[in-house]
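Removed: one protein chain of the complex. Kept in place: all other protein chains.
== chain A ==
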């Protein structure tokens, strides 16, 4: 089962490697991992997408909690939550493809944020499946490069992860 684990961790050097080292040492999967400081710069928030049986997910959250610098851990996929991922795609945009790409961006509510004579950079935000759908909707021969941020997640409504 796929799970989205959110955690708050002290913003110290080496904190990321403590988390990634834990996953590799214990053989847990990481599908994606994102991390950045929160509004309180002394703390970072991490979103980890992982897969595993209920027993493994229980161990993952316990082991994460055991790390001295981890402040809080929540499996946000246990209840209603929102996931978003950012993707930047650079595509070839010449001739009739120029119009076609613009149209596709509009359909997916993406934005073109860089334009040259031959290319566009398209910014698209959404859940993973929306991003996947966009990639399969456009001609693969036109894709020059793609970069995805990995998943960011937050619980809906009153479910708040804060110290």
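By definition in this document, a residue touches a chain if its C-beta (ideal position, glycine included) is under 8 Å from a C-beta of that chain, and two chains touch if they have at least 3 such contacts; residues count from 1.
Rule of thumb we're sticking to: contacts and distances are computed from a predicted model.
J.: Please identify the absent chain by the protein name in its UniProt record; candidates are "Carbon-monoxide dehydrogenase large subunit", "ABC transporter ATP-binding protein", "Acetolactate synthase" or "Aspartyl/glutamyl-tRNA(Asn/Gln) amidotransferase subunit C".
T.: Of the names offered in "Carbon-monoxide dehydrogenase large subunit", "ABC transporter ATP-binding protein", "Acetolactate synthase" or "Aspartyl/glutamyl-tRNA(Asn/Gln) amidotransferase subunit C", the one UniProt assigns to the missing chain is "Acetolactate synthase".
J.: From the list A:66, A:103 or A:156, pick the residue that touches the absent chain.
T.: Of the candidates A:66, A:103 or A:156, A:66 is in touch with the missing chain.
J.: So one chain is hidden, and I want to know which residue out of A:18, A:102 or A:148 touches that hidden chain in the complete assembly.
T.: Once the missing chain is taken into account, the touching residue is A:18.
J.: Under the stated touch rule, tell me which residues of chain A contact the chain that is not displayed.
T.: Touch set of chain A with respect to the missing chain: 9-10, 13-14, 17-18, 21, 25, 55, 58-59, 62-63, 65-66, 68-71, 163.
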